[in-house]
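One chain of protein is taken out of this complex; the other chains stay put.
Our next item is chain A:
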Amino acid sequence: MSTLEAASGYKPSRTMPIWAEVRRQASRRRTQMALGFMVLLPLIVLAAFEFGGGGGDDDDGNGGGAFSSMADLATSGGLNFALFGLAVSAGFLLVVVVALFFGDTVASEASWGSLRYLLAIPVPRARLLGVKLIVAAGYSLLALLLLVGTSLLVGTLRYGWSPMGSTIAAEIPPGEGLLRLLGICAYLATTLLVVAGLAFLLSVLTDAALGAVGGAVLLWILSSILDQIDALGGIRNGLPTHYTDAWMGLLSTPVQTEDLAKGAISAIVYATLFWGIAFFRFTRKDVTS
């Protein structure tokens, strides 16, 4: 027994099973609250539409852009209601939730001190990051799907199953509308990869979970602000937030997919870069927490 390379039953590839990590995160209050809020938000929006009165007089003519038209149409059917739910959450709420899942995952273990015990099991560092990444991605996707699913459900129950309407384009039949909605979800998930990458990198670099989450959101907002400055010209195309609104291209007929492709390229490149640095750094650094 003495010359065994490892304890009986130990295999590096069996450490940190994904389900163990899923349960680890599921038991956390912030996971439960984030997911719960995804279910709650559509209900709040529904209540606001139901009890908020008409309020349709604030139409500012043609200056409202696509967003106001989405609000106007949100009560026209389940698909539009879900679309509205996505539109209001895409800019900030989903960013925060994704930053929470990815930024908190390693940093919180470090701040509790449990990270060093996981590494001493030993869970191989790359495996630890890989499992954390997969589980964080799973929870982020679950949050997105919960938001859309709940919106679609309550919206359809309340407003019925009708074509996806828009004041700017022709109506889209419900079947195709559902596909478009899923396409929008997929694109949003892709753009959120940037936040995921950034938050995960910060999570590896710091022991403070709040710092990683807040840092990722702050940098995201900074990028959005820079994107508003026309003087920056072509540089803005390289900002990670530049193509975040391209999902609206899926609302027009025919779909405008050029920006979708560009946005996906940008997001995937950024995420790969951030995750690459995170893996490179974490597999080499001295864990001092």
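What we mean here is this: contacts are C-beta pairs under 8 Å (C-beta built on N, C-alpha and C of every residue); 3 or more make two chains touch, one makes a residue touch a chain; residues count from 1.
Going forward, contacts and distances are computed from a predicted model.
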item	value
Chain excluded from display, named as in UniProt, from "Anti-sigma regulatory factor", "ABC-2 type transport system ATP-binding protein", "Quinohemoprotein amine dehydrogenase subunit beta" or "Electron transfer flavoprotein subunit alpha/FixB family protein"	"ABC-2 type transport system ATP-binding protein"
Among A:Met16, A:Leu94 or A:Leu181, the residue in touch with the chain that has been omitted	A:Met16
Touch residues of chain A, complete complex, unshown partner	2-12, 14-17, 20, 23-24, 27-29, 62, 65-66, 107, 112-126, 166, 168-170, 202, 205-212, 214-215, 218, 231-235, 245-246, 248-254, 256-259, 261-262, 264-265, 268-269, 272, 284, 286-288
